[in-house]
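Missing here: one protein chain of the complex. Every other protein chain is in place.
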Amino acid sequence: MNTGVCYFPEHWDRQRWETDIERMAEAGIEYVRMAEFSWNRMEPEPGTYEFEWLKEAVDLVGDHGMQAVLCTPTATPPKWLVDEYPGIRQEERDGTPREFGSRRHYCFNSPEYRRESRRIIAEMVGNFAENESVAGWQTDNEFGCHDTTRCYCDDCASAFRTWLREKYGSIETLNEAWGNAFWSQEYSSFAEIDVPGPTPAQDQHHPSRLLDYDRFASDSVVEYNRLQTEILREANPDWFITHNFMSDFSDIDAFSVSEDLDFASWDCYPTLFSQRTSDTPDPASDAGSDYQRVGDPDMVGMNHALYRGVSEGPFWVMESQSGDIRAFPYSAEPADGMVRLWSHQAVAHGCDVVSYFRWRRCRFGQEQYWGGLNNYDGSPDRGLPEATDTARDFEKLPDLGAPSGDVAMLVDYESLWALETEPHTPEFDYFAHLRTYYRALRSRGVTVDLVSTSGKLSDYAAVVAPSLHLLDRGLAERLTEYVSDGGELLLTIRTAMKDEYHKLRDELAPGPLAEPLGARVEQHESLAPGLETRVSYDGESYEYRTWGEWLTADDATVVGRHETGVAEREPAIVRNDCGNGHVTYAGVWPEAELADAITTSLLERADVPFGERLPEFVRITERDGYTWVMNFKPDPIEIDPGNGTLVLGETTIGAHDLAVVGAPSHEIDVVEGV
Amino acid sequence: MNTGVCYFPEHWDRQRWETDIERMAEAGIEYVRMAEFSWNRMEPEPGTYEFEWLKEAVDLVGDHGMQAVLCTPTATPPKWLVDEYPGIRQEERDGTPREFGSRRHYCFNSPEYRRESRRIIAEMVGNFAENESVAGWQTDNEFGCHDTTRCYCDDCASAFRTWLREKYGSIETLNEAWGNAFWSQEYSSFAEIDVPGPTPAQDQHHPSRLLDYDRFASDSVVEYNRLQTEILREANPDWFITHNFMSDFSDIDAFSVSEDLDFASWDCYPTLFSQRTSDTPDPASDAGSDYQRVGDPDMVGMNHALYRGVSEGPFWVMESQSGDIRAFPYSAEPADGMVRLWSHQAVAHGCDVVSYFRWRRCRFGQEQYWGGLNNYDGSPDRGLPEATDTARDFEKLPDLGAPSGDVAMLVDYESLWALETEPHTPEFDYFAHLRTYYRALRSRGVTVDLVSTSGKLSDYAAVVAPSLHLLDRGLAERLTEYVSDGGELLLTIRTAMKDEYHKLRDELAPGPLAEPLGARVEQHESLAPGLETRVSYDGESYEYRTWGEWLTADDATVVGRHETGVAEREPAIVRNDCGNGHVTYAGVWPEAELADAITTSLLERADVPFGERLPEFVRITERDGYTWVMNFKPDPIEIDPGNGTLVLGETTIGAHDLAVVGAPSHEIDVVEGV
Partner (left out) sequence: MNTGVCYFPEHWDRQRWETDIERMAEAGIEYVRMAEFSWNRMEPEPGTYEFEWLKEAVDLVGDHGMQAVLCTPTATPPKWLVDEYPGIRQEERDGTPREFGSRRHYCFNSPEYRRESRRIIAEMVGNFAENESVAGWQTDNEFGCHDTTRCYCDDCASAFRTWLREKYGSIETLNEAWGNAFWSQEYSSFAEIDVPGPTPAQDQHHPSRLLDYDRFASDSVVEYNRLQTEILREANPDWFITHNFMSDFSDIDAFSVSEDLDFASWDCYPTLFSQRTSDTPDPASDAGSDYQRVGDPDMVGMNHALYRGVSEGPFWVMESQSGDIRAFPYSAEPADGMVRLWSHQAVAHGCDVVSYFRWRRCRFGQEQYWGGLNNYDGSPDRGLPEATDTARDFEKLPDLGAPSGDVAMLVDYESLWALETEPHTPEFDYFAHLRTYYRALRSRGVTVDLVSTSGKLSDYAAVVAPSLHLLDRGLAERLTEYVSDGGELLLTIRTAMKDEYHKLRDELAPGPLAEPLGARVEQHESLAPGLETRVSYDGESYEYRTWGEWLTADDATVVGRHETGVAEREPAIVRNDCGNGHVTYAGVWPEAELADAITTSLLERADVPFGERLPEFVRITERDGYTWVMNFKPDPIEIDPGNGTLVLGETTIGAHDLAVVGAPSHEIDVVEGV
């Protein structure tokens, strides 16, 4: 495990570089990421290339015993390029072009931009293919940031038609697949199909059309990324290639993009995220105040787990928060210790390199309020000593494989997109729904792997599969087989209501899983907060929220019943024996107590060890036999490490501090309020 | 009284039709509405017609003893038509065209679309003119839905100029009528006048220009509807013709459109409406929870009364909610019994056919979350048994004429439009203001007729005329004559402040009614919730909201005075003897208690019998000598039917149930909380 840092030599005088790079090395840093926004410095006018400055910077990094991570500079096409090819600009839904002046102002489907991207990357690569100080590459930067995945320009319209033709072959097949008999929406030819622009019924485009457009847009990013990786791999097959993804990001299927990468990395800003997700309290509320300075540990943790799953092993945090940032709407300073604690949280979850953003606060441009390890005058900022300590901590730890859990949680971007086109309540958020179960499992110290629907299920004692809204027969069969072979499967609301074209199925939900479940969903409803919503479960009464279903249990055992509303006394949670395993279906969105009851019961049946319920701001995470105990609270906690050795820290863990114990997580007891 | 259903044969395999239609007949259904969105199925390519499928469906309906209601398919022009004539698309205020992909993507003033509409309707009609299974027609579908009444395209600009030229004759007359001396807004010719696009002072276009634009837009719909009815009437004069209007719908004058119809129908979705109106509580609040499952009885009731008034007799509910729907933002399942109770509520208010939307939940397209009598797998959904019971109930009832009340409430779309251009407070909602008085009267069991300003006033013992903001001399004279002849007239805030051109009058409000009232409005104000707002009335103190006026009483008796604010001690409510009747003016927007006090006093003077005040979720409705007692509450109520016979139900009425008594409403006592 190592640390890294993001550095922008183009922002500083040449004479400063040596000082900066020397101080990085002193701080224990091993990797320096550079060049992701510097196209214009490499090609200040069309066809005139200048790579010397970057070579110097890379060499300086190498001279100090570190390695460079270079980036393709395609996130920021220069003004001369935009002016020469105005068609590369993205267009908004109403046709307004997105102009030069920030970043990501290009369309993934622009043939001109693809050609220009190939050109600059080939030139750049030609200058570094032999350079031993370059460890690997990041493609572009944060694909899709600023809502740029979906573009509505003519190039996209053409590419969408091609994509549809390849998928459906004939327009009759498409009409049938989408169900275009509805509202006379049938097409006579692929040429008639446009990108989904403004239409009278706002946000009521045909859902099958929207879903295919979302798939197409994600595929366009996959293609564009592949265009880059092919050039890089050809130039030097030893380089690693990654891309820096974002948290809770919906628009791009990270699994698909990563098929062309060696591993995924992501950009982690906890105090920003805690203001963005529907399942952390509003920062302006009393409940939100703790999150202002530490972020939401499970929000961060679930994204670590996601990109570990995407990487199928260790991953990187390419940009790790190193201090106060330009968070929206508020930007509190992190608590003392958080830069180090977040770094440890990352490695505990399987990160191999924690790369801080950024070496020094930039003195100009859009991100002057985004802090770094050093302040804008060049003096160390609050994060630098913590980052230095972290590098020292990492030296004390052995090399560790990625964590591997006994419990898998399935992630399905297509179900996510489908649910976004028809949320049916403002409160439905796919990642928040996943996190309801993730939080419950993590509060018992259980390691959870987030895996794609094509992941190997048999590796897991239990599989949590929330809201698999679209479900093809192949996955249904694999899930059924998994259970028959003794697996424990938890399905939740809205599963398999739709087919792969986003149409209601012939049979009631959960469609092909109704048979193994031994039950069918009779009704569903979305519920405003005003209504009382409770279910019984295992003799207790619990609250739920947002969504309720009731089922007909043909063979299944009813383990939870509605206590309120129209569905009173109807089955809400059912379980069925299926071969050597069990399928459980939770027909409500549980509040935390019920989520805990459902998941601990699942863990018991699956024989997965778990501990006492942890406080909200305490988390324990096991990686390869070592367990991190992390205290995100402002008060100390006490732990009993059992038979484990303390590798880092003490049994009393102060505010925003941690300990690492050489023992599995369930052997460690946490005592709150010492 | 009968039931009907909306059916989409084009959504289902041909072999399913027979089963579906047979089961409709078994459920007691008499009418089947079809084809409103099926243009592309009738004309899959330009000039190639296919009507066989629809003929088969109509024949099947006839074979099972039911009748078909056909629709012109103009709400959804096919893609090939939009591509051939892109000019038919509506344009938004900023010029953005509204693209194909949902529905209603056409402009009412497009000459091309008018020609194409005539063509498809003529073809369609030619195929069904002799078909005895067709009872009548619905024109188009929900004119104006998705904010499509007002379009900003060039065709509309041209048509608007023609409309203005016809109305004003000369540009000088228009400049004078609108008052264009303000801000140098005079025009030199009609050619200079545009549709009201974006302008620097957002939402501050010239109000007279906006009002005429609103009138023009509504007239455009009237013309377009007439184009359709002319073809239908010529083809078969025996057919009835209707159109399905919407609830609380502001943009189109339903009285004018209906002059070309035999009767009006409307689409009734109570659990959707209760989330849309400013006078029902937010569903997310505690107070809103009851409304989530039953809707707002008075919101629904007032729309029944409106379309009865528009029909000048019995009307239809063309789409009646049959289960859970795609309501926004939330979609709770209706309480058990509501499908039947809503049906009875409709007939009690004068509906002759309750037609459920729809036979079966559609498996594709935009409305998959919109339920029907059958679930998406074809099995009966929750509503089907209730609809079947309803059909049986209706058989037990005699044929009844429309209800006719002793109290008229005047509805004036032009005043509504004028108030919308200058609401002067975010809380002013025309229909909500009407409903304040409607609720008060209905909570006393009184039948209220909603009638146009040209309605026959002498039929009524009392006339409630809320916010007749624009008032021409003709109506003023008719109102004065009505009162002189012994009528009881109640005027409310903002009456006759403006002339028919939306200009302030020469004289203070209520303008030409100031003389019969014997009082003038000196001042008005719009008030934020923070202020205390109370008036005295008849020795008691009452709260009001939103709007206050104070008057100078020349001849009138002051019956209410302000108790708060700048207006303290000034007259707020006045009454005047005028001939054999009285005029009352309520210069505040009353809260419920004051509305009750004002209206019961009106009823007493008018000698209209009324009962004790009913609970919020209990309503009694009289139709042609029979009275429905309807319990929208989750608890039973007890009634004393007096000398009336129970035609349906018992004296104890369960949750969401009803009874029908052969007696006038005021003879029946309701006892809450048995």
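Quick notes on this structure:
All chains are identified by letter, namely A and B, in their written order; residue positions are counted from 1 within each chain.
We take it that a residue touches a chain if its C-beta (ideal position, glycine included) is under 8 Å from a C-beta of that chain, and two chains touch if they have at least 3 such contacts.
It should be emphasised that the depicted structure is a prediction, and the values quoted were computed from it without experimental measurement.
Among the residues A:Pro44, A:Gly65 or A:Gly474, only A:Pro44 touches the chain that is left out of the figure. The chain not shown here is touched by just one of B:Asp13, B:Glu52, B:Asp94 or B:Glu130, and that residue is B:Asp94.
Contact with the chain that does not appear here is found for just one residue of B:Gly65, B:Gly401, B:Pro426 or B:Pro634, B:Pro426.
Here the missing chain is touched by one residue of A:Thr148, A:Thr242, A:Ser343 or A:Thr533, and it is A:Thr148.
In the full complex, subunit B contacts the hidden chain through residues 94-95, 178-188, 192, 194, 196-202, 204-209, 422, 424-426, 501, 503-508, 522-532, 565-567. Even with one chain removed from view, subunit A keeps its contact list with that chain: residues 10-11, 37-41, 44-45, 73, 76-80, 83, 90, 92, 96-105, 145-148, 282-289, 292-293, 324, 326, 329-336, 361-369, 375-377, 379, 382.
Methods note: only the chains that are shown with their structure count from here on.
Inter-chain spacing, taken between the CA centroids of subunit A and subunit B, is 48 Å.
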